[in-house]
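One protein chain is absent from this view; the other protein chains keep their places.
By written order: A and B. Residues from 1 in each chain.
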Amino acid sequence: MSAEIIDIICALLLLLGAILSVAAGVGLLRFPDPLSRMHAATKPQILGLLAMLTALALDSGSWATVLAILPVVAFQLITTPMAAHMLGRAGYRVGRFRGELLYRDELEDDIARASKEKRPGKRSGRSR
Amino acid sequence: MIVDILHAAVAVLMALSIGLVLVRILRGPSIIDRMIASDVVVTILLLAIIADMVINDTRRGIPVLLALSGTAVLGSIAVARYVSRQDRRDGTGQDGGGTR
Partner (left out) sequence: MSGVRHGDRGRRTMAHQLALLGGLVLLWLLLWGSFTPIDVVAGLLVAVLATRIFELPPVPLSGRFNVWWALAFLVRFLGEVIAGSWQVAMHAFNLRRLPTSAVLEVRFVTHSDLVLTLIAIAQSLVPGSIVLEVDRSHSTLFLHVLGVNDDADVDRVRQRAHDTERRILRALGTRAEYERAARR
């Protein structure tokens, strides 16, 4: 493969990452509740980063770079779910989501079953 | 030539996306929304550093990448814990599933 083709592939991978970032920004603005916005946030965090790091590895063409960016991938793969879980849990518990946009909420059913006497009649999540 | 145009497009798109995310940080409405948006700012920053390294053909950003990707999660965790503690004090918190 000639250097020019590699350059173009790298640029396209960068473009993919940038488009995913824009999609994340649009989703973050448009989606109605924190939990949906979190979905918008995860995609440049995973696929965008992978695409751009692939571009970096291709562009440098050396194994040293690949080894140097492996921990970045590892950190990202481990920490992103952690952050998403903790924020999602907090977001769900605080209850700042719009119940009518949930098609089904089995966790609320479960909590309602577990503490029927503590929270009577608060099962709004079922309806659309 | 094509590559230059693509690089310019990358720069424009990333600037646009960080602008969108900043709007979400300003508008909120809850601290969780702001935290999610701040996470995305960090991610876009990571992507921008990588793009810079590819476009300008350097390796200067790799230590920054490592540090950012390793520590970005701390902010989210701190905020999440703060929010759930506040929630518990209000008395509305449920200890249903229990991950701990």
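Simple rule for what comes next: a contact is a pair of C-beta atoms (placed from the backbone, for glycine too) under 8 Å apart; a residue touches a chain by one contact, two chains touch by 3 or more.
Computed from a prediction, not measured in an experiment: that's the story for all the values here.
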In chain A, positions touching the absent partner: 19-20, 23-24, 26-27, 30-32, 35-36, 38-40, 42-43, 46-47, 50, 64, 67-68, 70-71, 74, 77-78, 80-81, 84-85, 88-89, 92, 101-108, 110, 125, 128
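Throughout what follows, only the chains that are shown with their structure count from here on.
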Centroid distance [mean C-alpha coordinates] between chain B and chain A, Å: 10
Contact set on chain B toward chain A in their complex: 2-3, 6-7, 9-10, 13-14, 16-21, 23-24, 30, 32-33, 35-37, 39-40, 43-44, 46-47, 50-51, 53-55, 57, 59, 62, 65-66, 69-70, 72-73, 76-77, 79-81, 83-84, 87, 92-94, 96-97, 99
Contact set on chain A toward chain B in their complex: 4, 7-8, 10-12, 14-15, 17-19, 21-22, 24-26, 28-29, 34, 37-38, 41, 44-45, 48-49, 52-53, 55-56, 59-60, 65, 68-69, 71-72, 75-76, 79-80, 82-83, 86-87, 89-91, 93-96, 107, 110-111, 114-115, 119
